[in-house]
Each structure stands twice: as structure tokens, then as C-alpha cells.
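Now for chain A:
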Amino acid sequence: MKERTVWEQIADQLRSRSIWMLHYCTGCGAMELPPTMTARFDMERFGIMPMATPRQADILLITGYLNTKTLRRVIYTYEQMADPKYVIGFGSCTINGGIYYDSYSTINRLDYYIPVDVYIAGCMPRPEAILEAFQYLMEKIRKGEADGWKRYKENYEWYKQNQIRSLGEVYVHDEFHE
Partner candidate 1 sequence: MMTLAIAIPLIAAFLAAIRKSWGYILYAIAAILNFILSLSLIGAVPSIHALGGWKPPFGINLVLDNASFYAILFINAIFLIVAVFPDIIGKYATVMLVLMAAVNGFVLTGDLFNSFVFMEIISAAAVIIASKRENYYSAFKYLIFAGIAGSLYLIAVIFVYTQTGSLNMAQAAYFSFSQKSLVAITTLFLIGLGVEAKLFPLNGWVMGVYGGNDLAPVILSTAVTFSAMYMMGRLMITIFGGGVLQVLYVLALITMLAGELAALYQKNLLKTLAYSSIGQAGLVLAVLSKGKEPFTSLAYFQLMNEVTAKLVLFLVAGYLVYKYTNLNGIFKSHKVLGTAFSIASFSLVGFPLFAGFQSKLRIIMEAFKGGDYLLPALLLLATLIELTYLIRWNVRLWFEDQVEEGEKGSWRHGFVAIALAIFLVVIFFFPNIYLAPASKMADAITSVSGYINIVTSGLGGM
Partner candidate 2 sequence: MVYWISIILMGIGIYGLLTQKNLFKQLISLAIIDTAVNVFIIAAGYVEGGKAPIYTKALPSFLKGAFVDPLPQALVLTAIVIGVGVLALGAALLVRVKEKHKNLDVENMKGVGE
Partner candidate 3 sequence: MAITLISILALSVAVYFISKLSWKVGAVINALAGAYLMIYLFTLKVGSSEVLGTLFGEKLLLTYTNASFYFSFVSMLVILAVMVFAIKWLDSQKYPSAFNMFLLMMTAASLGVFFAGDLLTLYIFWEIAVLSSMLIVPMGKKEARRAAIIYAVMSATGTYMYLYASFMIYSRYGNFNLAEVAKDLANDPSMPFKVTVYLLLAAAGIAKSGIFPLHTWLRIAHGNAPDAFSAVLSGQLVKLGSYVLMLVTAFFPTLKMFQGLELYSKIPSPNYFLLALGATSIIVGTLMAIKQDDMKMLIAFSSVANGGYILVGIATMDAIGFEGGILHVFNHALAAAIIFMAFASVVYRTHTTKISEMGGLIHKMPITFISYLFAIISLAGIPPMSGFISKWMIYQALVRKGMFVTAFIAFFGSIGSFLYVFRPLAGVFLGQLPKKYKDVKEVPAIMWIPMVTLVAISFIMGVWPFPILKPIEAMRADFAISPSVKIADASNWLVRGVTGSWNPVIVFNLFIIGFAIAYLLYTLFPKPKKVDLLAPHKEEGAPINIYTGGEYIYTPDLYQYNTKMYAGFERMYEKHPSWEKVLDMLCKFFHDLGQLVHGWFFRPSPSAYAFWTVMTLLIVFWVRW
């Protein structure tokens, strides 16, 4: 790992204090986010805020399971985010496919397709776990260890291969989209 310059260290400090989050939700995972945001747990006190578009976001929160159809969107969204960007895999679905692991269309392991910085285990993880994960991510950022975005750049070919293997072609191109 390259040594960070002073500016980068300062920047990492700032980045760890201001985490703007884009959450990809399939349903059950998103259930746990409102309590995290609202008065009970209040994630804004750590500078974490939900954002509307990938352009503005720093982290991509993947809650719940992915399938071949949604994975395209996730990859696409991830690529639209500005560097540096981080990914949190939320719940066991992103780790091993969760309860739908044996479905023909379920993506079992997110890590093959985009680099994940932090996983949150559980089905479902409690808000405390989410906050814990954020704290952990902040720590990693501060240390400069949250380098998923760099890994993605370096190993782009590998990620691409995985994506193509699973999806056939990453960007949809058929008669409906012309």
C-alpha cells in the first residue's frame, strides 16, 4: 500500500466524518434503516446522511439479496459514484445468498462483483450492528485501509470477468432498450 500524503490524510479524516450514504434496498433490509436514522439511534450525529443519487454518495449500502437483474443496477450505480467510494454489504444475503441462496437467479457473493469494505452479518442486523459497522468503516477510512475503490480499479479485469460470467453481459442491450 502506498504511503498517503498529508493532504490525503486530512481528506481521509474529513471523509470519515462525513459519510453520505446511498442505500440499495430490496425490502426487508431497508426496514432497519429508518430506526437507524431517526431519534432512537440517530446516525446523523456521526455525520452520516442518506443521499438521493450515486453522484453525491460516498458509500453504497447493499441491503438484502441481489439477483442477476438487480446486480446490473448495483454495478452500474457503483460505477457512477465518485471516488473515493465504499461499499457495505448488509445482511447475510450479500455474504452467501441468505435464505434464497439456492435460487437460480440469486447472487450469492457480492464480493465477486464489486469490492466490499465492510460486511454486516445477520438476518437482519440490528441498528446497533449497522452503527457498529459504520464506526468500523470510519476507522478504516481514517487509517486509509478502506481501499475497495482502489482495488476495483486495479483488478477491474477480474471483477469484469466475474460480472460477465454471472450476468452474460453487464449492460442490458436488447430490443426493449433500443
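One rule holds for everything that comes next: a residue touches a chain if its C-beta (ideal position, glycine included) is under 8 Å from a C-beta of that chain, and two chains touch if they have at least 3 such contacts; residues count from 1.
Selection rule, in plain terms: all candidates are chains of the complex that A comes from, given by their letters.
Treat the numbers as computed from the prediction; the structure is a model and nothing was measured.
Since the rest of 1, 2 or 3 are in the complex but keep clear of chain A, which one touches it?
Candidate in contact with chain A: 3, the rest do not touch it.
Give the list of chain A residues in touch with candidate 3 in this complex.
53-55, 72-74, 76-77, 79-80, 171-173, 177-178
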